[in-house]
Every structure is written in structure tokens, then in C-alpha cells.
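Pasting a structure below so you can have a look.
All protein chains but one are shown at their positions in the complex.
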Amino acid sequence: MYPNEVELQWSVLIVLYPFITGLVAGAFILASLERVFRVEEVKPTYRLALLTALAFLLVAPLPLQLHLGHPERSFEMYLTPHRSSAMAMFGFVYLWYLMAVLLLEIWLDYRREIVELSQTASGWKRLIYRVLTLGSNNVSERSLRIDDRLGYFITLIGIPSAFLLHGYVGFIFGSVKANPWWSSPLMPIVFVFSAMVSGISAVMLLYMLTTRLRRQSIDMRCLDTIARYLLYTFVIDFSLEMLDLLQRIYEADESFRSLDFMVHTRLWVSHVIVQILLGTIIPIALLGLIQVLRLSDVARKRLYVLSGCLTMVGIFAMRWNVVIGGQLFSKSFLGYTTYKMAFATREGLLTAIALMILPFIILWVLVKLLPPWPQAASQPDPSTASADGIG
Amino acid sequence: MEITRRRMLVLLPAAAVAWRFVVAGTPEAAPNYKMTEHWWAMLIDIPKCIGCGSCVRACAEENEVPEGYFRTWIERYHVAGWKIERPEVESPNGGKDGFPPHADDGGKNFFVPKLCNHCADSPCTQVCPVGATFVTPDGVVLIDKSYCLGCRYCVQACPYGCRFINPRTNTAEKCSLCYHRITKGLTTACCEVCPTGARQLADLKNTKDPIHEYLRTHTVQVLKPHMATGAKVFYNGMDGSVR
Partner (left out) sequence: MFKDIEHLVRLVFVFAIGLATFVILRAAVVPKSFGQYGHYRGAAIGEIASRPVAFAGHDTCEACHSDVVDQKKLGKHVVVPCEACHGALAKHADDPSSVQPAKLDTFVLCSRCHEANAAKPKGFPQVVTADHSGGIACDTCHQPHHPKIETEKSSTAKIETGEKR
């Protein structure tokens, strides 16, 4: 163990960060399934997926800021970005994705409602809508058609942008030659596919939850289609991870003995039990089973909830195993350290929990401002969305 | 021994000139120091290292290194028989207080001092998002404390484990090759106090520097050459078991 390695550098917040950006990318890909690939079945989740992506994207920089030694200097990354640094360039990828893709797409898709609401809403909400119209009230057929075509184009470039957004995070780890647990050309690809898995899962669960809360009936055709895409993506993701693992075991290079011991001891629970068994094999089995057996709607819904939750936990575990796991062993391959996660500190567990709850609060606000569901006669609703009508 | 005496003759006039500035209480870089005339490196002679820890203590004092962190440290290796790939290594408090007595156990035992290798193709510089760590024109990798964000990417990228985050400044820190000393004609603190001459500062651009002849006549290595970092700390007599 080199003496300076005893302390871990990147904490649970840095585990949270790829998890959150993964959800963003995954949710966006699901939205693009309808917009670009014309998978009509998933249309009911289109707007919800976009808003979910935005809610998580807004929270994404927070764990980074909280982790920095000097967050007040973080703007330096935009002022003097070091072009050889993946981290610096990521700042611009993030900005591009937020401004030129996500916000733009949401704005174009919602513009008609925004203009309407700027005229019908009251109080401070009205002001927000008026600002969002940018002063233009034109919702003629022609302008909406232009919006639609532009939106299509933006989603088109949004897909590689989403891959870039999260693939970049994978590259930030994968390009560190000093760390054999991270250094791999597969890393960006594994990150992208696991992002898609977590994002699709998240939207699937949110769709089920919000529809339930609105006391509407779930569109099973939509749900089944989402689950199918989840399964396909999952299989690819699992194959990639197993390929990496098998190759490592077979080649058994200098780092292997140290990493192998680490997985068998320190990472046994989080890697083998939680990530692989509970978080990947069981959800894939359940989702696969649903494709083969004829199960009732109720049974399928229950299995979707179970698989979805297990998947989310599994993908979080994967981020944990990559980030924390990569710091538990010494670069001398002689020795290990432990991660002492604090609770109520700037980088502690409490902060991580708060940061995971925050996107849902933001999503709640977004859903209230920009309802993803068609408005009909109002109906008292205790929580999330204000819209009703057929989902 | 020869090298040390010759070094003294080389350093004495330079130190005398630079010392004026130190004594005056305004130790700016001596005006006759030109960065482009130097390309700093270090030579470590493993058979000479006695693991006394003087270098670790001197560095900590010279550079105000916080307790528990190390800009330089010493490792003690024990290699049993032919098991070169499985040495036993210890570094109690970085070797700062020397090492506990260790009886001969039939294996191969030796000390390895380590520090920042001031890589010519430094991976830490490559990953810094803002340009807070950099390679100077005279080959020293430095950290700009007032610009560093404390993102810790450089600590992850260093293959040698020589970087840490200073808890007082919340910025990255590491060996600076005593830049504030070498620009004044002095040697680094660790080389200054080494009683056996195991550590020696070298200037690869200075044709009179003994390192040129030394590199030609001795078997030297750098740490982790497969990482292709352009490391400039050269180890004489380094065993294959050294990680």
C-alpha cells in the first residue's frame, strides 16, 4: 500500500453521479424510442421520460459540487478547460445536452401548452409561463409543424448526445491507465448500456406509480413494450460485463490476483450478491419468463415492479463497485483499504440520500408546471400530477 | 562519495550567490535562474539507502507536509527466494521514524525511497480539468494551490500514489522537487539531508552533471515503465520486485 492511498478520494457522491446521469441518458433513450424510432406503444411515457431526464440532469452537478475541495472554483472548468482532460470536456458535453438537447426538446414539445397556460394560468405560475414563451404567442399550424420537425431533428442528435453524456462518464474512468479496475475500452460502452437499463427501469416504475396515483389504468401494451426493450438492453449489458470479467479471469495479468481477492472479500456482497445475482440475473430471468409464459396483467405488473426495483438497486451497486471498488485496492497490488462512509457530512450518506430524493421533488414541480398527461375535467388528486384523463 | 564531494564544489558558489536572497528575507527566485536551461531529474541509489527516514522528515519540515500524508516515503522490501512477484512491503508511517529493527530472515531485504517521478508525459497533468497541475519548462510537475479545485482526478491518475489532498488547503499536493530551493541553486531537502548520498538531484540539461556518466555506467530503472509516463526518477540497483 502506498502511504497516501489509505484514504479514498472519491466518495459515495461520486457513485451517485454516474447513477444519476445514467438515469438521464436512459430516460432520454426511452423517449427517443417513440420520437425517432416510431415505437408507438411507448408514447404514453414520452413526456414523462423527458421530464424525468430533466429532473435528474438538474441534480447531476450537485454531487460533484459537494465533493470538490473548492466548489467556488468549479467555474474554472468552463473558463480554462484543459482540453486533454475528459473531466473538463465533460462540462461542455453536459451543457450541450442540457441546453441544446433536453431543454430545447421539452420546450418545443410543450410550446403550445405553455402559450395556452401563459394566458389562462394565474399568479406566479402565469409569470413563469410567460417567460417560457420568450414573448412569442404564435401557435399556428405552421409554427407547430416547424417545432415538430425541429424536435425530431433534436431528438435525432439527442440520441448520440445522450450516449456521449454518459459514455463520457465511462471514459473518465476507463481512460485512467493507473487503475486496472477502471482502465478498459469497454468502460464507456458498459456505462451506456447500464445507463439505458436504469433509465428505462426508472421511467417504467415512475409510469406505473404516477398512473396508479392518478387512479388511471395502466396501458399494458405500453408497459409490455418498455419491459421488452429493458430486457434486450439488459441482455447486452450483462453480456458486456461478463465478457470483461471472463477476459480478466482468463488473462490473469499483474493486477488480477489483487482484484480477484478484492471481489471475493471486500466486494463479495455488493458485486456478486447485489449487482450480479439480485440486480442482473434475477431481473433478466423474470423479464425473460414474462416473454415466454402467458401471465395475467396483475402478475406481469407485479413482476415488472419487482424487476424494476431490483434493477435500480443492481445498477447502483454497479456504480458502487466501479467507483469504490476501484479505490479499495492498492496500485502496488499489495494491500487494501476500507471506505469509511460518513453520515451527516458534506460527502456522507445523508447527503447522498437527500440528493437521490431531490430529483423526485423537482420532477413533482415539473409535472405540476408541464403536465405530461392530457388535461381533462379537473379531479381532486392528493399528489403528483394535476392532469387526468386517459393516460 | 566522489560524487558528493564534487557536488559540494558545484553547489558552493551557486549557493553562496543565492543565499544572499534568503538572508535578505526576500527569497524570490534568483535572477540568474533560467527555466529553459534546466531539465530536472533525480537519481536514487538503492544499495546506499539505509532507511533512516531523514529524507521523509526533512521533506515534511521543509514543505509543511501534514501528519499522515507523504510527499516522499520509504518502503522496505522483503523478497523470499525467487518470489519476485510477491514481495512483502512495509512502510510504517512512510518510514518517517526509520524502521523497526529487523533480523535477517534469509530473504532479500532493501529500502526503496519514493517520491513524485516528475514525469515528462505526466498522466496527472493530462487529466487536470483546469490546468492547476502542470509541467514547468524545466521539467518539474507543480501544483497551483490557488487554482486547484480539489476534484481529485489527478490523485486517481497517478500510477505511483505520490499525490494526496492536503486537508488544510483542500487542494492536491505532492512533491514539488523543492522548486523553491532548486531555483536558488540549493538542492532538494531530501537530497540535502541524506547521509549516504542515496538521493541526488540531477539536471539532465547540465552537461557537467554527473548523472550523465552515471546513467551510462549503471543499470538503472524507472518505476512502472510500462505506463510510459516518462518518469525522471532513476533508480540504480532496483530489484524486479519493486512495485
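Residue numbering begins at 1 within each chain, and the chains themselves are lettered A and B in the order written.
By our rule, a residue touches a chain if its C-beta (ideal position, glycine included) is under 8 Å from a C-beta of that chain, and two chains touch if they have at least 3 such contacts.
Since the model is a prediction, treat every value here as computed from it, not as a measurement.
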Residue among B:38, B:76, B:224 or B:243 touching the omitted chain: B:76
Chain not shown: contacting residue from B:54, B:72, B:117 or B:200: B:54
Of A:127, A:146, A:249 or A:295, the one touching the omitted chain in the full complex: A:146
Contact partner of the left-out chain, one of B:176, B:200 or B:241: B:176
Residue numbers in chain B that touch the chain omitted from display: 1, 4, 8, 11-12, 15-16, 19, 22-23, 25, 27-29, 35, 47-54, 58, 61-62, 76-78, 97-99, 101-105, 109-111, 131-137, 142, 144, 146-147, 176, 179-181, 183-184, 186-187, 189, 192-197
Residues in chain A touching the chain absent from view: 75, 78-80, 82-83, 99, 104, 107, 111, 133-136, 138, 140, 142-143, 146, 150
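By our rule, only the chains that are shown with their structure count from here on.
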Whole-Å separation of chain centres (CA-atom averages), chain A against chain B: 43
Chain A residues within the chain B interface of the complex: 1-5, 7, 9-10, 64, 67-71, 73-74, 76-77, 80-82, 84-88, 91, 172, 176-179, 327, 330-335
Complex contact set, residues of chain B against chain A: 69-70, 73, 87-89, 91, 93-94, 114, 123, 126-132, 147-153, 155-165, 169-171, 227, 243
